[in-house]
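Every protein chain but one is kept in place in this view of the complex.
Each chain carries a letter (A, B, C and D) given by its place in the written order, and its residues are counted from 1.
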Amino acid sequence: MTDLLWLVIALPLAGAFVLHFFGRYLREPLSGWLATGAIAAAFVVSAVAAVPFFQGGDVEAEQIAIWEWMPAIGANFELQWDPLSALMALVVTGVGSLIHLFAIGYMHGDERFHRFFTYLNLFAASMLTLVLAGNYGMLFVGWELVGLCSYLLVGFWYTRPTAAAAAKKAFVVNRIGDFGFLIGLMVVFATFGTMSYTGIFERVGSELTTGAATAIGLLFLVGAAGKSAQVPLYVWLPDAMEGPTPVSALIHAATMVTAGVYVVARSAPIYAEAPIASGAVAVIGAITAIWAASIAIAQSDIKRVLAYSTVSQLGYMFMGVGATAYVAGVFHLMTHAFFKALLFLGAGSVIHAMSDEQDMHKMGGLRRRMPVTAATMGIATLAIAGIPPLAGFWSKDEILGSLFERGGMYAALWIVGLVTALMTAFYMARQWVLVFWGEPRWEEGVEPHESPRVMTLPLIVLAVLSIVAGFVNTPLRFTLEHFLEPAFEGVSLQHPPEGWGMFLLLAGLSTLAGVAGVAAAWLAYNRPPQAWRRFQDGFGRLWTAWENAYWVDDLYATTIVGPGRRGAELAAFQVDAGGIDGAVNGVGWLFQRVGQSLRGLQTGYVRNYGAGFAAGLLVVAIWLVARGI
Amino acid sequence: MTDWYMILAAVLFLIGAMGILLRRNALVMFMCVELMLNAVNLTLLSAGRALNDLDGQVATLFVLVVAAAEVVIGLAIIVSIFRQRDTASVDALSELKG
Amino acid sequence: MLTWLVLLPALAAVVVMLVPRRRSEVILPLGTALSVLPLALAGYLFAVFEPVADYQFVERAAWYEPWGISWYLGVDGISMPLVLLTAILVPVSLAASVSIVDRRKEFVIFTLLLEAGMIGVFLALDLFFFFVFFEAVLIPMYFIIGIWGSERRKYAAIKFFLYTAFGSALLLAAVIAMSVLHAAQNGAPSFALDELAGLDLSPSTATLLFVALALAFAIKVPVFPLHTWLPDAHVEAPTAGSVLLAGVMLKLGTYGLMRFNLALFPQTSVDWVPVLAVLAVIGIVYGAVVAIVQPDLKKLIAYTSVSHLGFIVLGTFALTSGSLQGAVIQNVNHGLTTGALFLLVGMIYDRRHTKKIAEFGGLQKSMPLLAGFFLFMAFASIGLPGLNGFVGEFLVLVGTFPSLPVYAVIATSGVVLASIYMLWAYERVFTGVPDRDENRVLSDLSPREIGLLAPLAVLIIVLGLYPKVLLDKIEPSTEAILDRIEASTDYRVPEPGRLGDVFLAGGEG
Amino acid sequence: MSVEVVIFVLMGITAVGGAVTVVMARNPVYSGIGLLGTMLSLAVIYVAQLAHFVAAIQIIVYAGAVMTLFLFVIMLIGVDRAEDTSENLPHQRLIVGGLALVTVGFGIFLGFSSGFDWVPAATGDPVPESTNGTVQAVGESLFGTWVLAFEVTALLLTVAAAGAIALAYYRTGPRSEE
Partner (left out) sequence: MIAQASIPAPTISWLGIAPELVLGLGAALVLLIEVQWKPPRRVLAWTAGGVLVLGGVMAVVLHRYLDAGNGIDQLPFAGLIALDGFGVFARYVLFAVAGLGLLAARRMIEEVGPRAAEMLALMLLATAGFSLMAVSANLVMTFLGLEVGSISLYVLAGFAREREDSDEAAIKYFLLGSFASAVFVYGVALVFAGTGSFTLPAVREYLTGVVVLEPGVILLGLALVIVGLCFKVTAAPFHSWAPDVYQGAPAGAVGFMAAIAKIGGFAALVRILVSAFPAMAADWAPVVATISAVSMVLGSVLAIVQDDLRRLLAYSGVAHAGFILTGLLSGADGTADVWFYLAVYTIQLVASFAVVAAVSGSSGSRSALADYAGLAQRQPFLAATFTVILLGMGGLPLTSGFVAKFGVFTDAWAAGYEWVVVVGVLASVVAFFFYLRVVVTMYMDEPDGVTFSSSASIRWVMGLAVASTIIFGIFPGPLLDLAGNAIPL
């Protein structure tokens, strides 16, 4: 079956290709269905190919060569098929299919409908390239292509200047991360002489020094921080909400942004040699988690809340993989894909219903108009808040447990995680309450309505997944752990503490945090606006700081972008045009000047000429005669 | 003795050359050229004598002929210019320059 | 065969010359059609080109025996891709030149002569003829800029010519010097590359010659700080001129560096690696930084060439297998990508008669296809994996790192900057709502224009995904260069793994 | 002190004096006279050096024909009056003076350096017979070894004739007043 694995990438790619060239000839829904079909087929193919892993037993990871690309640096097109990539592929294609489906409804009536699905399919192909790649070179192909698709999709409504700027910002900030990632790749090649996973991991023990491993780990962290929106490179993700909501769901929640987590997990054998780099991953994750969570508390834009929430949750995943609890990290990646996609799609449904209104202050009471959306989003909110037995509880708890068990610095991170969990529960519940409860605060002329079936169906499916997905890895039954084991062969994994006592204690704590957060939000926000405004004012300047995301964008603008631009202008207009080119033109000018002044010698007076002649003669004569004496 | 002839010739040559550079009357300048040619003649002749070679004298004759031919053309040019401009000063002829 | 490759464009020029002036409407189609002949021949040669290190299809005939000059042509893996690139870009630029109405016949003739010269440069294995072609290409390009350029064309044309001629003057002196040395050492002068490679040079002589050659080529490339002719020339040149200038003529410099500096002066090359690497890296960063704030779209793309060509120079002097291959293939990639970008700018210019970025905005609304192509080419230029630009840059960077780690790291920032200048330009030109009336009514690409861009786009994808079509043929030649350098110097191409021990040995102490 | 030395000193002084007159005289006619004096002095010196034929030609051609022509032209174009000899070119006299000074200085340096021989190829004292410039001796040489050069003087004279005609003989139309 793995012989046909390339179809997983090829199917959506073909979909994109067909849609690109012939999309305009298809009627509107047809192109959407085509795209959905392509990615659904990819899901089927990957599911079938993954069957051996589900069956358990000793299943070897497979490398499937496709064609040689840059053999000189060991970067070729080859696929890696092991449980980790299988899981990622399933998540991508599965969640992707649902989001495609949703988008058929959401993008209804857009004049570039087929173009949207072209990009979606292209994105799916790129993301699958990323996760199925058999070496870092090919991984980087996918890594960059998803960035491209993100650029295209964020800037889909290109006539909005904010969208175009956000798209550019997303790509550029990602590129800054890539700067590190690329250098990491160079170090990898310089160290191992190849880029293929198998080649590298075989030699990790023998060739890799701690120094090199740390370098690679930290450099990969830079790249991962860019792609997965970690501090300090997370700033692009909230802006990326300018894109259509299915894009936010697919790219900026479920799949692309998790690529960083994937890379760290994939590079587990290298991180295993570099505890400092691992620790850095965890610390960055922790900082991001609490930092973004705090910002999310005060956001009023429905999608921005989700964006900062995503950043925060990605921080969780980083904490997990940083603590070498790779399974926990990947587990959270998976569950997060479900409930966050659900949240985004739900938000999309709301925005769709509210005629593109995104300000939660102008919503309220929607539960009656949109029961399905309200219910599914409620489930997702509880899931992300970590309320048992929903999916988020299990995965989050496993991360927290692993941090606790690891001890030392990681114990401090555990506290951070716990606080973040509290905040997460609060702001998610706040959102849910603001949108669906209370009295309607709608603008004039807005008539919310439940979304069509094509949009609600994915919501329902995802809601189900958000409920049940947690059970794949519980202290009762570590299914996922066993499933992923072949991918982390030879790497020691961090686990939560053994024993029910500890589990119940820790789970109790995190559940308490979740419940407390939800309850606080309910109490604070299920009231008239004046009341919750007073509540917010109670936080004083802190709330303003959160509302403005700690003014980080302004900070970057004044410290990096502004000086950078002034520097570039200095280089372009002073140094280049004035200095270097001025020197070049100065040479020309000098010749002209010398020529002009020499012209003065040619006075037109024949006797002057005679004198010049005589002078030359004298010099020659004296020179020659002097040689003779 | 020969050296003195040669020195005399050199002095005459030098005076002629200076005359060309110092006088602006075309005719006088031209006379200075003749002076220089005479100096050359003296040189040729004296050298020929010192070398016991008659060729020096013969060469003198050729220089003399050349001088004569130059005179013809030079004076023709000067006359031509004088007819047009009423001056024999070469300093007046400095339109072409630069 | 190779002689014909040089002669065909020249003969085509003669044919065009014979077309009576009153039949001017046939000139451009005829010229384009004729320029396909060299392409066909080059394509055939490429197809039968064996992936071995030796020169192939070699032709040699004495030209003037007493001076030791011979008509000596041949291709190897380094020149073959460039020949093909030239043959591809010339028909494209000709076909793109419909907006040139005034003195069209001369234009076609000059372009074809330019092609002959450029192919000659890549084929010549005799330094005399290399120089001849190297300098001869200046004239057609000079006229193309000077006659059909925009406002400051005269200034740009003369600057271009003099600047590059200054470089070639030094080249000439060096070439003469080498032949004289050959005469002194072997009894007879010679200009053949392989024979001059055997010269016994004192270090100081080799350094002088190396510098002269490097300077000549660096101006052509252009390497910072010798680059200021380039923006002027590009901005003023007509579209076809810019395409060929950026696409091919800059490659004469990088080609020269690789072909002659490395081959003739291995030891000096190794000694001078730091200098050239520093300049290359400065060029990469500086070109990109300066490009960011350019107000003129064409000038912006011109500065990106400074940056991209810096990668090639860096790759050339990093002296590893990957970096050299990357440098060669980046030559081709940059030619295709930047050529296409200039075509696109030309198409915009034909419609709007301005290149000022501030004049644009929201063009995607009226010209979605053009915008799409532009974005595609922009991403190819940025170095998006899957497109050709990445292959070259990635090979160069990854190949450079083992030998020049610090430079590679700094050069990588060029990748970041590339996304800034390209995407910011795209944002300003194409996105947003068109707020000027003249930007709203522009017509999108015509089928002819699509026909010009599509082949380039296809090539860009093919080279991006399957660069082996070129790499297979390049590799033996680049390996041969490295072998030669290793054989004649102490330099050793770094082996993988060394870095972990030497460069980053922090952990183990 | 031989006769030749006496002649040399006397004629040398007159020759140099004539030459200086040529350069210094304010009136071109005096310059002409000075030149004539130099030429005659040289003719005497030629005789002293046994160059009889050359001396004769010197007087006939130079003093006779050439100088007559000069004086004729002086009269013809009417510059036979004192002219302003002040220098109007800036630095000209300074430059010429400097050049002359350097030349003379170098000459004196050469004279004292004793490394300069005017006729190094000379093998010994002059032999009067060998350079006795009688008409016959000179004629033999002139029409023997030098015959081609002699013929070339014909070309020279043709040039002079044709040139003089071209320059002076024809009058083209009225001068355009510019």
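Keep this in mind: a contact is a pair of C-beta atoms (placed from the backbone, for glycine too) under 8 Å apart; a residue touches a chain by one contact, two chains touch by 3 or more.
As the structure is a prediction and not an experimental result, all values here were calculated from the model.
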Interface partners of the hidden chain - shown chains only, full complex considered: A, B, C, D
Sole contact to the chain not displayed, among C:Tyr55, C:Tyr72, C:Phe131 or C:Phe265: C:Phe131
Residues of subunit A (touch criterion as defined above) contacting the omitted chain: 591-592, 594-596, 598-599, 601-602, 604, 606, 608-610, 612-613, 615-617, 620-621, 623-625, 627-629
Contact set of subunit C toward the excluded chain (per top definition): 63-64, 66-67, 128, 131-136, 138-139, 142-143, 146-147, 153-154, 157-158, 161-162, 165-166, 169-170, 172-173, 176-177, 179-180, 183, 189
Touching residues on subunit B - with respect to the absent chain: 6, 13, 16-17, 20, 26, 29-30, 33, 36-37, 39-40, 43-44, 46-48, 50-51, 53, 55-56, 58-59, 62-63, 66, 69-70, 73-74, 76-78, 80-81, 84-85, 90, 93-98
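Basically, only the chains that are shown with their structure count from here on.
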Computed distance of Cα centres, subunit D from subunit B, in Å: 5
Approximate Å spacing (C-alpha centroids) for the pair subunit A, subunit D: 100
Whole-Å separation of chain centres (CA-atom averages), subunit B against subunit C: 64
Shared interface positions of subunit C, touching two or more other chains: none
Contacts with two or more other chains, residues of subunit A listed in rising order: 603, 605, 607, 611, 614
Subunit A-touching residues of subunit D, taken from the complex the two chains share: 89, 92, 95-96, 99, 102-103, 106, 110, 113, 115-116
Residues of subunit A that touch subunit D when the two form their complex: 603, 605, 607-608, 611, 614-615, 618, 622, 625, 628-629
Partner subunit C, residues of subunit A touching it in the complex: 67-73, 75, 77, 137, 140-145, 148, 151, 155, 158-161, 163-165, 167-168, 171-172, 175-176, 178-179, 182-183, 185-187, 189-194, 207-215, 565, 567-569, 571-573, 576, 580-581, 584, 588
